[in-house]
Structure formats: structure tokens, C-alpha cells
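Only a single protein chain was left out; the remaining protein chains are all shown in position.
Right after this comes chain A.
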Amino acid sequence: MFKIHFRFFSVMEERSSIVKTPLNNVLAQRRSNSYRRSMRSCVEATNLGYTSGHLTALRIPRSRRTPKSRDITKQVDPDQVALLVTKEWELSYVTPLYQFRHTQLKSYSKHLSAFIVSEKQQGLAIEVGQELGFKVNFSVVLGLAETDEDAETVFIQILSRQAFAAKDDAQKVVWSGWLTCVNGDLEYLRSLPSEFVSLPLLCTRGPESLTVLVKSWFEKTFDCCFGPLGINSANLQWLAALWIGCHPNINIQYLKLVWTLPTLPPMDVKYTIHPQDAWELWHSVRQDDTTDVSIEEVTRFIKGLQSHFFRHFRIELSAGSLMQVSTALGSSHHSGKIKIASPTYITTILQLLTECALLKMPI
């Protein structure tokens, strides 16, 4: 049995009041503490077992540092960076991993490949022509972690060999995924007991059947839980602001926003804006280029676009939901898909996604 720590948040301020409950606190005492806090909040009283997502809107930071462009290849091996960029990843959150060791990666590789092979063979007749073997490769991507509390990123690749391939043929990568934590909330990470490693963001790419197998192996081996991570409209707007803010340094080529309106049948509205014009709008909304970006500025930017649209079409885009934001630097979708085309701002994006994952986790 391991102890679980609960986190409580007050409503109006930024996340600053994480209570570190001592290990042998009585449940009743904890509940009254949270009850008092939740009475102060404007939202429904928090049910202890039910904190995921409901308080998310309250915990989003109201401002973020202006991202600085950085050559990530100075910190991370360029070959490894190449593995992460220009591909579309599907996002999930992971609860902390119990007794995960970065030193045991070779053994994990062996165990996972044995697991996959055995699961795939269960109940299936062996067909000629099917993949004969899976090989799993766990590796560490050093350099993405920003703080001392961040665990190093772990990259997993599943390779397969075709039945009639020659011995020397390079094996094909059929699935890849990576677990990462970039600038995760310090107080939360420090409050975890030492046996736990937190790598809350999982990015996967490949057939769903393999994703399910990898997740179930992790769940069995490290007693963790996975869940889908979507990118809500507020975070999509942050990403739009991040990318448009880059425009003076890197040409984003276009800013595309896609809303879905709940008509019958549903209608998609795709608004692609010329990058220079979008940047001028963003610039006009910014108080000062050097200060942090605030959520009001982001909202004003999006509202500006929506009202220009309204003047033409008289349709309220806020009646629908923002589903997708993309530029030449990357694209992000509400269902939890992200593509980072350029490595320059990868840290900022991963930081945002790590934050989303930590917020979405049930504990």
C-alpha cells in the first residue's frame, strides 16, 4: 500500500497553495480541510475522489512567460530531436510510475517485447506472412528535462521484422511513443514519494492495438493509469498565441483556426489568416512585448478574429468550439493530437502539455 497525496487549490489565484498532507493524516481531518476550501470556491464542492478536470478552468495560469526561441539541438541530440518533430502524436496522461528506473531500460525492453509477442499470439492462428517478432527499444532522450525535478524523457520504439525479410534488412519501426515531463509543477513533483517517477505526458504514434498493449504492460508493471488527454479550447488558444508570437523570428506561413459549429449536420469553419496580418493583430493586443503573455491578451486576440468574422458572416463562432489550430510550426487538435514541425519552441509546447497532463490526472 502506498500513501496518496491530495492537492487542493483555491479558486481565484494562480496555483500556489498546494497543501502537502503529512503521511499519517486522518481522512476525516483532510476532508474538513478540503470542505472549507471548497466552500470558498465558486465551483461545486470537491468530492475527494473526483478532482479530475472539473477544477481545470480555475487552475490555468493566467499568464505565461514569453517563449524565447532556443536551439534545442544544443541540449538534445539532434537525431533524437528528429524522432520527435514533424510527426503527429496522440496524447495521453499517465499517473506516476511506481519503481520505474531509468537504469533498467534494457530489461524493460525485453519484458515489453515478450509481453507483446505473447499477447499477439494469444488465440490467433499463426499465419504465414505475419510479423515474426517484435523488438522493443527503450531509450533516454537527455536534455528535454528543464528542472531538477523533471524526470528524463523516455523514448520507446517497437520494431518488427517481416516474415520473409533477409537477415540484414533494417527492421521497420511500427510504433513509437515517449513519456516526458517538462517543467512540471515543482511542488507537486516534490510531494511525490521517492519510489514514484512522474512522466505525466505520453505521446504515441502507431496502430491502436500496439498502443493498448504498451499501456497495459505499463499499468501492470508500474501500477499506473492512463487516460486520454485532449487539448481544450483555452490551451489551443495559448498555442495559437505562442505560434503567432514567433512570427517575427520564424515565418509561420499561415495561422489556421478551425471551429466546429453544432448545426445539423455539423459544420466546420476553417479560417486561415495571412501571417503578417495575424501578427499585427497580436501585436496590437500585446501591452508590451517583453512582459509575460496574459490570458486576457490571448482572449482579446481570438475575440478580435471572431468579431472580424462576425462582421462579414454574422455567425457567432463562440457558439461552436475551437477544434484545431495550426501553422507551419505545428498543429494541434482538440482530440489530443499534436504535431511539432519545428524544434525551436518544443520546450514551451511540451511545458504546456505537461501542465495539461498534470491537471487532468485524477491524483
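Note that in this section contacts are C-beta pairs under 8 Å (C-beta built on N, C-alpha and C of every residue); 3 or more make two chains touch, one makes a residue touch a chain; residues count from 1.
What we mean here is this: contacts and distances are computed from a predicted model.
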Statement: Answering from "Bardet-Biedl syndrome 12", "pyruvate dehydrogenase (acetyl-transferring)", "Centromere protein N" or "Collectrin, amino acid transport regulator": the UniProt protein name of the missing subunit is "Centromere protein N"
Field: Absent-chain contact - pick from A:195, A:208, A:280 or A:296
entry: A:280
Field: From A:87, A:161, A:308 or A:339, residue that would touch the chain that is not displayed
entry: A:308
In chain A, positions touching the absent partner: 261-274, 277, 280-281, 284-285, 300, 303-304, 307-309, 311-316, 319-320
